[in-house]
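Once you've had a glance at the structure underneath, I'll fire off some questions.
All protein chains but one are shown at their positions in the complex.
Just so it is clear, A and B label the chains in written order, and each chain counts residues from 1 on its own.
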Amino acid sequence: MKFQKIIPAGVFAALVLLPFLASPFHMDMAIRILILAMLALSLDLLVGHAKMISLGHAAFFGIGAYTVALLADKAGVPPLLALPLSVLTAMTAAFLVGILAVRTRGIYFVLITLAFSQVFYYLIHDSAFTGGSDGIVLMERGSFDLLGLLVVNLDEERDLYFFVLVLTAIVTTLLYLLIHSPFGQIVKGIGLNASRLESVGFDTRRYALVTFVIAGGGAGLAGYLFALHQIFADPTLLSWHMSGQILIMLVLGGSGTLVGPILGALLITLLEEYLGAYTSNWKLILGIVLVLFVLRVRGGVWPWIVRTATARGRRDGKVQP
Amino acid sequence: MDELLVSAFVQVLNGFQLGFLYFMFAIGLSLILGVMGVVNLAHGSFYMLGAYLFYAGLQAGIPPILAVLAALASIVALSAGLEKTIFRSLRNRSHLDQVLLTYGLILIANELITMIWGPTIRSVDVPEVLSGSISIGFGREYPLYRVLVSVIGLTVGVGVWLLLQFTRIGIQVRAGVFDREMTSALGVDVNRVSLLVFGFGIALAAFAGIVAAPILSLYPGMGETILIPAIMVVILGGLGSLKGAFVAGIVVGMVETLGRVTIPELSNVTIYLVVAAILYLRPEGLFGARISK
Partner (left out) sequence: MFKFSRRGFLAAGTVAAAGGFIPNVYPVRAASPLKLGLVLPYSSVYATLGEEITRGLELALAEEGDAVAGRSVELIRQDTEVNPKTAIQGANRLVKQEGVDFLVGPVSSAVAAAIRNVAHNGRTHLIVANAGHDGLSRDLCSPFIYRTSFSNWQVSAPMGDWMYKQGIRRVMLAASNYAGGTLMLKHFSERFQAAGGEIAGEVLPDLKEIQYAPFLEQIRSSGAEAVFCFFAGNAAVEFVKQYSQFGLQGQIPLYGCGFLTTSDVRPAQGEASEGVRTTLHYAETLENPQNVAFRQAFQDRYGSTPSLYAVQGYDSGRAIVEALKVTDGNTDDKDALSRALDGVVLDSPRGRMSFSPNHDPVQDVYVLEVKNGQNVVIDTAAKGLATPTDGCSL
């Protein structure tokens, strides 16, 4: 299973080299994929590990986006300062939804997260302050200097790309550490058998709430980057269709793994881009793929790749490390 | 002053009408959730299909009553097929799988509708014979059809209640909601119950679509517009509870209607706040039973 370490490393190297090799259009697409990957990873903490199926994750994504947009538009707040604020507002929103949601289980949890993300959607959609359904346009992204060493100008596509890449790498690493920490074990325990965990004395509700808030923060960061990249934020970012899309990314790529959500984000973006160019009815194909996928495939694309690769290794008679 | 009272009375009537519509749609969703344990996000798609098939029937010149029956029959047949192939296996799958599969069905349904009937919004006219108004006193008239919607809703409610209370299958369904594993252990043919509940629930959704067609617009995605309030109804009323769906349906319909005319800017969020408050005190909903899974 050495290849499980090599491939991600190789991919990261490729990503670092990308801006020097690819066209501006493809670099733009790569930025989008990285942001969506971060979003998918944040949801996977809930869905893949704690097995808490949230259908309202897009709300926190949108809130992160709107925070930076509003701060820039109304108060001229520079981007670096807006980053922690975006994450904080998203986490606060996640807390508000979470305290109610974690008191429920199973189906109720799914439905409640869906329902309450709608509150945020409507608050933003119906308010003139947030630009209503027309959304908010950012005029420029701004720049900041890094410890007096170099100036990062986010209005330069390449600088923005590396900004996004670094943040995505940091978030991925943090999530990896979190999942393999004692806290992460408890989160997985909630996913496996919450009642047993509770009987041993763990306050699963509190852990669930913390997980929910962390996931919300991750989504908020992704939203912050999204608004910065598109220089635009609108209410559809908070719609439950967006929440559904994130879930699709997880399932297609493979939830519960680190690579899966990233792969899912890549697949969905490519699907949308190239299938969408073919036919305006691409959603029909997506729907059929989804149905067949759920019925036939166990796991996602990444687990399938791992299975196929390890099976092949076994067939060759090689010794598994 | 008088004018305001009459106006308020009319709004209350409107609220009941919407509430009954929500009830008819939500009861199927609630039963499927409670008995089968399946999150059927595609419930709204059957509502949409019912409305469009009814519309298609009318366009083809079929008399309204026959169009209703034809639409219902096709959808019941479709649901039976879907139950056997897809939904039966969903019963044992995780909620994530259920959410995603039914979401996929939503995408398919919306695209198919768009491909067949196009994306423009359609409307159905109230059938001639029902298009009059009745006097509600104070010299005011109220559309007959809208009163009919409430009457139909009430009839459906009573009918379902009778079925659940007094038929064997009804008792099995109620038992299944209460404790699925036990019911199965006692020898009830869970598959048969499941098929009937699914078919019946979907038929109700489609029927709600048909009834609503003359007063709401038809467009791809109309199912999701009613799904969200219906989910609030189910959460508020409690999974699998007929009484809950009825009470919650009226509450949601009333809050939405009255909210729209009194506090338009906040109307959309009001119902969520109301439900949040109630859930904080009673997480299983007003009449919810303990969830069996």
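Some observations on this one:
Convention: a contact is a pair of C-beta atoms (placed from the backbone, for glycine too) under 8 Å apart; a residue touches a chain by one contact, two chains touch by 3 or more.
This is a predicted model, so every value here is computed, not measured.
Touching the missing chain, out of A:99, A:210 or A:231, is residue A:231. Residues touching the missing chain, restricted to chain A, are 23-25, 28, 32, 125-126, 128, 131-138, 230-232, 234, 236-237, 272-273, 276, 280 (touch as defined at the top).
Residues touching the missing chain, restricted to chain B, are 3-4, 6-7, 10-11, 14, 18, 114, 118-121, 123, 141, 143, 146, 215-217, 219, 222, 225, 257, 260-261, 264-265, 268 (touch as defined at the top).
Convention: only the chains that are shown with their structure count from here on.
Mean C-alpha positions place chain A and chain B at a centre distance of 33 Å. Across the complex, chain A is touched by residues 33, 37, 39, 86, 89, 93-97, 99-101, 103-108, 110-112, 114-115, 224, 228, 231-232, 234-235, 239, 265-266, 268-269, 272-273, 275-276, 279-280, 283-284, 291, 293 of chain B.
Against chain B, in their complex, chain A makes its touches with residues 47, 51, 53, 55, 100, 103-108, 110-112, 114-116, 118-119, 122-123, 125-127, 240, 244, 247-248, 251, 255, 281, 283-284, 286-291, 294-295.
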